[in-house]
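See structure below.
Only one protein chain is missing from this complex, and each of the others stays in its spot.
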Amino acid sequence: MAVLELSGVTKRFGGLTAVSDFNISIQEGELVGLIGPNGAGKTTVFNLITGMYAPTLGSIEFLGERIDGRKPYEIARRGIARTFQNLRLFKNLTALQNVAIARQLECRYSFFDAAFRTPVFKAEERRVLDDSRELLELVGLGDKAYERAKNLPYGYQRKLEIARALALNPKVLLLDEPAAGMNPEESLNLMDFIEDVQEKFGVTIFLIEHHMEVVMGICDRIVVLNFGCTIAEGTPLEIQEHEEVIKAYLGEVQNDDESHAQG
Amino acid sequence: MILSRVLQQLVNGLSIGSIYALIAVGYSLIYSILRFSNFAHGSFLVVGAYAGFFIVTAMSIPFIPAVLLAILTAGLAAVTTERVAYRPIRERNSPTLYFIIASMGIAIFCEHTIVATIGPKFRTYPRVLAATGVDLGLVSMSKMDVMAAFMAFLFLIVLQYFITRTKQGCAIQAASYDLQAAGLMGVNVNRLVGTVFLIAGILAGLSGVFLGMKYTVYPQLGYLTIKAFVAAIFGGLGSLPGAIAGSLLLGVMEAFIAAFLSSQLRDLFVFSLLIAVLLVKPGGLMGKYVEEKV
Partner (left out) sequence: MAYIQGVMIIICVNLMGVLGVSLLTGFTGMFSFGHAAYMALGAYTSAILVGRLGMPFVVGLLAAAAFAALASVIIGYPTVRLVGDYFAIAALGFGEATRLILDNGGSLTGGARGFVGVPKHTTLPIAILIVILGAILMRNIINSRFGRSFVAIREDKLAAEAMGINTARSRMLSLAISAAYAGVGGSMFAHYLTFLQPVMFDINKSTELAATVVFGGLGSMTGSIIACIILTSIPEIFRPFYLWRMVFYGLALVTTIVLRPQGLLGSFEITLEGTRRFLTAPFRRRVSAGGGARWQS
């Protein structure tokens, strides 16, 4: 069964159509890539899935249930976690707090428990913090638990954001340009990291990426978006030879920096 | 008889509404650029009102040049405020909360500096125009009100022309969509924000002079801006036509409530209107409420 299914999803902002008739069906355990030139509407797709925007037309189903029109926090609680293109960590909080904030979703102690520090509260809190620490260990940030997020090196911040998303215990993980701002070596590292994460957490991953070596290297399937429309879909090999994709990317070379087109 | 009373209140409402519009437009303009509610806006108004009062009473300058001098003072006060308080916050990319706190601090500082130096006394502007009304058949208006409304519309038309027809105005329009992007496209952001504060200060100063003439001048005169804030939200925060429409409507509604219900209910009504608008249509009449961009 499809974990995530988008059918005929369209989003218009005033006169601008950011995403047009977008369809995708993601199966459990898949790693799907979403690529396309700048402004193609990739992040908008993520914002639609996570409820930041409501689609103008179409439906979004998660595990067979409609989720379009739901609030972002409801969608997150159902099991769709995300990272952001420009890193949205809780900058002044420690790595541990960042993860704990997502992790605490499963805590069910009451306000009264918290105010009077009842045994229930203490047990639940210990569990949240232990789980969070363990998660940081797993992603290799174990020794950074008490560092403020903003003081971590950039690559670690990226990892922390992924760890924070994983703390929600999601079924689907949406990664918005996880390799942005990384050099080729770092992005290769990240590639291993993502594959590792998928293996360890058994999560379905949908990712947006500009670094072609990352996308081509790890994705089972790739969808190419241009001007809000899907222009191609297939395996990495098929995409590399797709005529329209090459055209879309070559078109970009003339007015954009070259790094994006290298792939 | 009823008709004449209704028409009279309509005229009174439009007259005070046009003064609210001067405040609300400047306030909305700042909001559209910097995306924060400038609570110090009332201070610009008070500076204008006091400057006008002292220039008219202490110096023997004719009325019109005196008013121009007063509103220029208010404009400069606004620019200085931006330069000294907001620019450092802006350049650090701080959260909106910091702007709100700083602006409220400025408002309090300004009010109480006036209390401590000039004194808490109410001061009356010298009669510049005869108090006699202009009789328009069914309704009458004081000459002062007629002039205030006329000047308000004159300034708003000039502003409209400036924003839509000049290069700097277009830059302001562009910046209201995205200040940073405008900066990247080569707009001098500091000068642009300065211009916006100059305009907002001048409009607030003008309203201060009119309010001072209509009522009196006192340190708490700036609190009237709360009404203009409500008017701006009512019309759609960040939208200039919305600010004008909201102000005129609020002015008229206030006049009717004061005349036909009770003047004590008037201010309570303004607050209830705010809550009602926020509940039903937070985007106001003409704006649309936009969530922050992801």
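For clarity, chains are labelled A and B in written order, and residue numbers in each chain start from 1.
Quick note on the criterion: a contact is a pair of C-beta atoms (placed from the backbone, for glycine too) under 8 Å apart; a residue touches a chain by one contact, two chains touch by 3 or more.
Remember, it's a predicted structure, so these values are computed and weren't measured experimentally.
From the options A:A2, A:L57 or A:L105, the residue with contact to the chain not on display is A:L105.
Across the entire complex, the residue among B:Y31, B:F53 or B:Y125 in touch with the chain not shown is B:Y31. Across B:V25, B:A51, B:I89 or B:V196, the residue that sits in touch with the chain not pictured is B:I89. Here one chain is not drawn; of A:V9, A:A40, A:I60 or A:A76, the residue touching it is A:A76. Residue positions on chain A in contact with the hidden chain: 50, 52, 71-73, 76-77, 81-82, 84, 88-93, 96-97, 100-102, 104-105, 107, 109, 111, 114-117, 121, 125, 128-129, 164, 168, in rising order. Residues 31, 35-37, 39, 84-85, 88-89, 92, 94-98, 100-102, 104-113, 115-116, 223, 226, 229-230, 233, 237, 264, 267-268, 270-271, 274-275, 278-279, 282, 289, 292, 294 of chain B touch the missing chain (whole complex, contact as defined above).
The rule is short, and it goes like this: only the chains that are shown with their structure count from here on.
Each chain gets one centre point, the mean of its Cα atoms, and the points for chain A and chain B are 45 Å apart.
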